[in-house]
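Only one protein chain is missing from this complex, and each of the others stays in its spot.
Here the chain labels run A and B in written order, and each chain numbers its own residues starting at 1.
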Amino acid sequence: MSEPRYKWIGTRPIRPDGFDKVTGRASFGADLSLPGMLYGKVLRSPHAHARIRSIDVEPALATPGVKAVVTAADLPDLASEAVRGAETQTDFQDLSRNVLARDKVLYHGHAVAAVAATSRTIAERALQAIRVDYEVLPAVLDLDAALADDAPILHEDLRTKGVEGADQPTNLAARIEIGRGDVEKGFAEADVVVEREFTTRMVHQGYIEPHAVVAQSGEDGHSVVWCCTQGPFVVRAYCARILGLDPSQIRVIPSEIGGGFGGKGTIYQEPLAILLSRRTGRPVKMVMTREEVFRATGPTSGTRIRVKVGATAKGKLTAAAATAIYEAGAFKGSPILPGSMTMFAPYVLEHVRIEGFDVVLNKPKVAAYRAPGSAMAAFAAESALDELAIRLGMDPIDFRLANAAREGTEAPYGPRFGRIGFVETLEAAKRHPHYTAALGPDQGRGIACGFWFNVGLQSSAAVNLNEDGTAVVVSGCPDLSGTRITLAMMAAEELGIPIERVRAVVADTETIGYNDLSAGSRVTFATGMAVVEAARDVVRQLSARAAAIWEVDPQEVRWEEGRALPPEGAAGKPEPLGIAELARRAAQTGGPIVGQASLAARGAGPGFATHICDVSVDRETGRVSIERYTAFQDVGRAIHPGYVEGQIQGGVAQGIGWALGEEYLWNSSGAMENPGFLDYRMPVASDLPMIDAQLIEVPNPTHPYGVRGVGETPNVPPLAAVANAVHAATGRRFTDLPLSPPRVLEALDSEE
Amino acid sequence: MAKIHVEASVNGEPVEFLCEPRASLLEVLRDELGLTGTKEGCATGECGACSVILDGRLVCSCLVLGVEMEGRSVQTIEGIASAERLHPLQQKFLEHAAVQCGICTPGLIVAAKALLDHNPDPSEEEVRFGLAGNLCRCTGYDKIVRAVLDAAAEMRGQT
Partner (left out) sequence: MEPFRYQAPQSLTEAIELLAGDGDPRPRALAGGTDLLVQLRAGSVSAGLLVDVKRIPDLTGVVLDGDGLRLGAAVSAAEIGEHRQLADSYPGLADAVGVIGSAQVQGRASVGGNLCNASPAADSVPALIALGAQCLIAGPSGSRTVPVESFVSGPGETALARGEILVELRLPRPPPRSADAYLRFTPRTEMDIAVVGAAVNLTLDSDGVCRAARVALGAVAPTAMAAPAAAQALVGTRIDEEALARAAAAASAACAPIDDKRGTAVFRRKLAGVLIRRAATTAAARAAQRG
């Protein structure tokens, strides 16, 4: 297959917005201050489960310097209504009650009231003056307790969705089932069957920037919000709903964002800041502390997954089944559905069934975390497959190749895959020197694979031509990872001009058309499509201007390398007209040249990956060290390879942290014991080796440049890759994460 | 609580400010002096986003009080580049795509500068341990370490 020759696609230019980031000029959520600004703080529940009998805010209001206090009584009481979110399902009623507790507090740290005062100190003092009368209820702190017959019920009106005749109050919010065929028949045909149960703990996305917002409201009832968010239109829509306003009454301007990973695709303090600013007539700033981020913003689910896989002696998978139970936290909506859908998606399976359960309990409401639900699902599936391959005496990559999904394979959740690159990642891994490199004593190598759908959704973009022929790309998806330069590169490629002559900016909800949020690995794909369309619109307009000047048919004008080329036989044999010249003459030839596009993108290409992980295990202490890591991912087309590699490396690092040390620790009353970076242990620079990101390009035919989303797939294989490597090093199969040293040592010592 | 008047030097310029004894240097930099390049990630000295160089020593500004600055000098991210040119570290971070979301970048550049000021020829391991006090959640540290090693080589005149 001949590769197209691109000028910019595939190169590594410096991102123009990078200069502000390396000098400290870039403005993040907490960096804005306005004259007359008040500070908002939230009062949080000290109980994991309690009824609110009464809240007396008078003593707080009476505190000098306090300008407003709000509780759920100041919000409309919403009925249940599903929200269409990018990756997780939620309900506006639940969202409202998470923003401020109504009737009950459902986790330690749940917001109960918010104050606005002239200083942070006074705001904190005011919180202490608020009197809340709680009736403490028994807390539900694990899945067994939540599902027990006599479990305390979090939501009296919750009935299990997906179960016929479910009419009793329950903590089981939903049951889902994915699959086809007859797994019992499939297992009967198997020569080897592996069945295991796996458990993982709640972990946090771990973004370094705490949530921050400044809201300012005017006498016309219009509010402006600056905040760090993955989705300014999401913030607008959700806040409008929560506050009973029209979206047009709220303008959301996204700041630079210091990490999101899915966790900043929802709202927490934003409606409170708006409400307090409307009450006081002054700007209100609310910045979370790190402790608040841990106690009260969405982690992802802890899980219990039982997996059963069977294969013939020749290595053909005959059936796969799983029962997966996911923690939703205090309100329904864990990522059980995407987790179940992705679990066995890399493989050809005639018989497959996954049964999934969404369970509420007295922990913070979970939020999306990069490929939501999938890392845990892959941990279970890929560990079981690893064991199956070993029992079959097969090389783990060969085993997967023998069962790999290809173009036309029917996914376990229904649709047939288009052009995909899973096999290419397996083959690349097998060929790579890492796969056959020597290992030392107490070292082991693990393989694991992963899949994420990636999404399309809606984007709007504009390409504005400046009078000198430079261009600005305007879009509405916050830049988490280098998408501005990526979009600029696509525009430069279309316009045929140097990348240095294209800038890209992220607009706000009043300066660009609707955009779904930066999530689902969609920006380079969907917003990229819109940018390409907008740039092509500019090219059409430029060609039309040239055609008018030359008095020829616009269809006969060719656009190449930033110039309009006249057709053969054009009168007077005119010279080509460059973009700068056409831009200069725009006013005389018809006016400003602006390209626009808005779309609901279809055909997001799924991303597959194969990872190789080498570990060494200190048998006397149980400490696992990552010695080497190589990730092979089908990225479609890497527009800017540096940022694609970066996404892969970052996702791998998060997965390693999840596998080795990150977990929420709880005391017996349901309060998190480690709400800080000291004891919530994310990897530091000395914990990791270089992470080799191998970009495999199998272009996605539905995107003009073959783009596939890349940002989430990297998070899916690492849990199993690490656990499989530890198995190879120690001979022990670990089914419970994280692999903290005490757990590893206990397992190693247990059979000695 | 009465505020204390402090005279210090920030990025080579004399400054004076008023602050309560309990205000951290981080709060003073951001709220009194308008230098918001230094970030708060945790306020407990565990993420390094607030890193500054105090009298030649790398410190977390959240663990220093503003009042401790009397007569002292501090260098922040705003003082790393010279008037028209980036410091090699800043340039290399851009070239290596070592900046993703950018929230950890100011702290990392300051920490890397302090590292190279003390040890101009660090090994990869020394870079990793020297930067262990700076959390990054986006990059997995790979390109950051490469950028620092590349900047160090350039500063030694070896590229």
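By definition in this document, contacts are C-beta pairs under 8 Å (C-beta built on N, C-alpha and C of every residue); 3 or more make two chains touch, one makes a residue touch a chain.
Owing to the predicted nature of the structure, the values given are computational and were not obtained by experimental measurement.
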Residue, one of B:Val15, B:Leu29, B:Leu54 or B:Leu116, that touches the chain absent here: B:Leu54
Identified contact with the non-displayed chain, of A:Ser27, A:Asn674 or A:Thr735: A:Asn674
Among A:Pro478, A:Gly661 or A:Pro699, residue touching the chain not depicted: A:Gly661
In subunit B, positions touching the absent partner: 1, 4, 20-22, 24, 43-46, 48, 51, 54, 57-60, 62-65, 67-68, 70, 111, 114-115, 129-134
Missing-chain contacts mapped onto subunit A: 620-623, 660-661, 665, 673-674, 677-679, 681, 683-684, 686-687, 740-742, 745-746, 749
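Just so we're on the same page, only the chains that are shown with their structure count from here on.
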Whole-Å gap separating subunit A and subunit B, where each centre is the average of the chain's CA atoms: 29
Residues of subunit A touching subunit B in the complex: 12, 14-15, 18-19, 21-28, 30-31, 33, 205-210, 256-261, 287, 289-290, 480-482, 640, 642-643, 645-647, 649-654, 676-678, 682-686, 688, 690-691
Touching residues (chain side subunit B, partner subunit A) in the complex: 30-31, 35-44, 46-47, 49, 76-78, 80-81, 86, 90, 93-106, 109, 124-125, 127-129, 131-146
